[in-house]
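Starting off with a structure, shown below.
Every protein chain except one is present and positioned as in the full complex.
Now for chain A:
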């Protein structure tokens, strides 16, 4: 992911003493334990929330179509006649075998829903992450090099402003300008099916909207870190030795400037997972977010549970990865755990 090259760059810096590495090992063990705890918590939380329906769950879920046959079908499908702990055990055991249950509304296995929405969502996420690192590091380094000048003031104000704007409002305005007024790009992905890669024009606005917030936050951190690093004695010393400016910037200053940005990656992941749901709803992209929103609208509990577990576990694993990467950058600063 993001930090691999940079990790290699700072690899030599890491302490190699035995005391240090055992400390690191203990930290990694603690962090993995926390990750395992979070995994269990996600599964329990998803089960508790979706099973906590007030009153008779089957009647509540039938909602607008309260005919007895449907209520009976729901009771049957969710095994509501069995006690909650048995249902949790059965569901968790199913999860371990990759069996996520079947949909209440269509009777199809939840896994087929996941498989259907997987492609577009992963494509969106991969494109966003692939662009996120170079764009935010580039903007941050550019602003730091021009500190206090026009380019820096423009980048700083723009990133600070866009940082807090919800994706849907930004996206709808971009659609109005680029699809409606200028007619350059399609307003939604309607009619392109799941093979979005064949229609790159439909991907431009979604990826742009998805990038906006993470880029702003990471670029600001890279800029701040870079300004600190460029003012530090080791950079001054490197300059005194006559090392070329670009080399000082990218091999000496940048790795240290990336440390706070790597820690922010975990937060960014939370935004990306939320952003994907919004962007898919906004641009009508048939990915996992759309599947989730449809299931929420239909109160299709097994599909919601399956998707929530997938989203939740993705967040846990990526958080874990981000913490490990951040720890590589700043071995002294304890991250989480």
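Side notes on the structure shown:
Just so we're on the same page, a residue touches a chain if its C-beta (ideal position, glycine included) is under 8 Å from a C-beta of that chain, and two chains touch if they have at least 3 such contacts; residues count from 1.
By definition in this document, contacts and distances are computed from a predicted model.
Per the UniProt record, the chain missing from the shown structure is "ABC transporter permease subunit", taken from the list "Probable glycine dehydrogenase (decarboxylating) subunit 1", "Twin-arginine translocation pathway signal", "ABC transporter permease subunit" or "Nitric-oxide reductase large subunit". Touch with the chain omitted from the figure is made, among A:262, A:308 or A:324, by A:308.
Touch with the chain that is not drawn comes from one residue among A:111, A:165 or A:204, which is A:165. Interface note for the absent chain: among A:72, A:154, A:197 or A:231, the touching residue is A:231. Note that of A:80, A:137, A:203 or A:316, the residue touching the chain absent from this view is A:316.
Although one chain is not shown, part of chain A still touches it, namely residues 10, 13, 15, 34-35, 37-38, 41-42, 45-46, 49-50, 52-54, 147-148, 152, 156-157, 160-170, 172-173, 175-176, 180, 187, 217, 220-221, 223-224, 227-228, 231-234, 252, 256, 260, 270, 273-274, 277-278, 281-282, 292-293, 295-297, 299, 301, 304, 308, 311-312, 315-316, 319, 330-333, 336-337.
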